[in-house]
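One protein chain is absent from this view; the other protein chains keep their places.
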Amino acid sequence: MKALLKLIHFEIHRFRYILFGLMGLTALVQIGATVLIAIGDRMERLAEYANPEVVPGPVSVLEPLANNRGLYGFPVLICIVTLLLYVFLIWYREWFGKSTLIYRLLMLPMPRRNVYLAKLAALLVFIGSLLALQLVLLLVIRAVFNAIVPDEYLVAASLADMINTNEVFQILLPLSLEFFVLFYGMGITCVLVLFTAVLLERGRRPRGTFLAAAYAAGMTVLLVGTIVARAASLHEWLHLYAYEFTWILAGIWVIAAAFAVWLGFRALNRTVSV
Amino acid sequence: MIEVRDLRLRYFRKPVLKGVSFTMEKGQITCLAGLNGAGKSTVLKAIMGLVPLDGGSIRIDGTETALHLAGNRRDLNRFRVQHVSYIPDRLAMPPSMKLWEALRFMDDFYPGIWNGGKAKEMMTFFGLGERERIANLSKGNAAKFNLVLGLALDTPYVLMDEPFSGIDLFSREAIAEVFSNSWLEDRGVLITTHEIQEVEHLIDKMVMLKDGVVAMAFDSEEMRLAENKSIIDVMREVYRP
Partner (left out) sequence: MAPEDWLMFEFNTREPVYLQVVRHFKQWIATGRLKAGDTIPSRRELAVLAKINPNTAQRAYREMEEQRLIVTEGNSPSRITGDERILRSIRTELIEDAVDQFLMLIKHIDVSTDELLELIRQKHAVNRSGRETEQ
């Protein structure tokens, strides 16, 4: 267990600059945007003070969020794309580049599955910390907005409302436990499938490439198939209640995840090649 | 003893190893020779579990360790790492690390196997400064540090892949000294090298790969005694029909 923790620390440590960069970017853009918009709003209201016929309306932080979804969502998208790339790079970097660290990782005095688990854990830590940051940022944005705009016009905004202004937030920070488990369960399963596909590909050529392609194709068909089946209301054709069908499909995803892990471990132990 | 039996490996359609068998003993320096692309590096990597084989057996002190035979065994990786130290032809450490960080990494991840005292001795012997960054090391110093990382692990067997490749004369001499001193004491060493002349007088046993199999294996002193032939003489005979 201690060995695994050391490895997780190692994985997180080597990514820290990029992680801090992403956090900094997100904080900068979101807080910066809020400050600018709030100041703009404040200026307008002060200007309108002079005109007695115009009565400025109430406002909350929801307004800038809703009106600038692209701006607030942009750094989040960058984070998502970066992490998506890293799902691949976290493995491929060990083979390419000046140091071929894969030699070292495969020769550590611990079961090889620890390497898989450590990379997975690190990725989850990155995702988790960015999500936590986003939540904190929402609080900060609200505080900043409320501090700049004159109190008379402020309307309260709940965190939930703030999340609902933007589809990106709605997906990443789902308000219901069900959706949270569903989205992140599916997301993690996809990561596991990708991990395993990469490990299969890293077996000896040409078999490795072929196996990886076959596996990736197969899993894509299966998993996308479940989504299509659900969307197409296939449960009627199967004489099942909708919720029963959903559970079955969820079960397929769980099995897919377990299979991915098993196959990934097996690849590391038996077929991975330097 | 490391016993390698009937190793087979095909790369794409081309057979590289067609049944390689040999043994290496503790306390001896064995040299694996062969022309470029003969598969010497591959054999070493296979012993270390870094390249899967198509067939064959690799027994380390009696225990089977070939990936396709024992890959799922619980503690296989740790067993292998505790018994064999593999020194590849390149440094397997992040280039941004400083030498002292790399040493601490080894100390951290190899408890009970890493010998910090030996490492310090070797650093002094090679004249390597701990504050250097790995990326900034010269080729010669990188090779020396590579040896430190490999030899400071207290394992009964050591595999070295081209330890002299592309290094200046003085670094090569320093590395050759390693073969006579205490850091290799009582250990079984398997090296591959093109620079046979550098270590000819230090080798106990020669194993010559040709066409995917072991063409010849012999004790070097016995060859000299019985037939007055140097290792290079035998290589000329074997590799140029």
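Chains: A and B, in written order; residue numbering restarts at 1 for each.
Here, a residue touches a chain if its C-beta (ideal position, glycine included) is under 8 Å from a C-beta of that chain, and two chains touch if they have at least 3 such contacts.
Note that the structure is a prediction, hence the values are computed from the model and not measured.
When the full complex is examined, the chain removed from view is found to touch B. For the chain left out of this panel, the touching residue among B:Thr63, B:Ser96, B:Ser138 or B:Ser180 is B:Ser180. Residue B:Leu202 is the one among B:Leu128, B:Leu202, B:Ala217 or B:Val238 that touches the chain missing from this view.
Which of B:Leu137, B:Ile191 or B:Ile231 touches the hidden chain is settled by the complete complex: it is B:Ile231. For subunit B, the residues in touch with the chain missing from this view are 27-29, 176-177, 179-182, 185, 200-204, 221, 224-225, 228-233.
Basically, only the chains that are shown with their structure count from here on.
Once the centre of each chain is set as its mean CA position, subunit A and subunit B turn out to be 43 Å apart.
The touching residues of subunit B, counted against subunit A in their complex, run 11-12, 45, 48-52, 67-68, 71-72, 74-78, 80-82, 86, 88, 90-95, 105, 108-110, 113, 134-135. Subunit A meets subunit B in the complex at residues 3, 6-7, 10, 14, 98-104, 106-112, 203-206, 266, 269-274.
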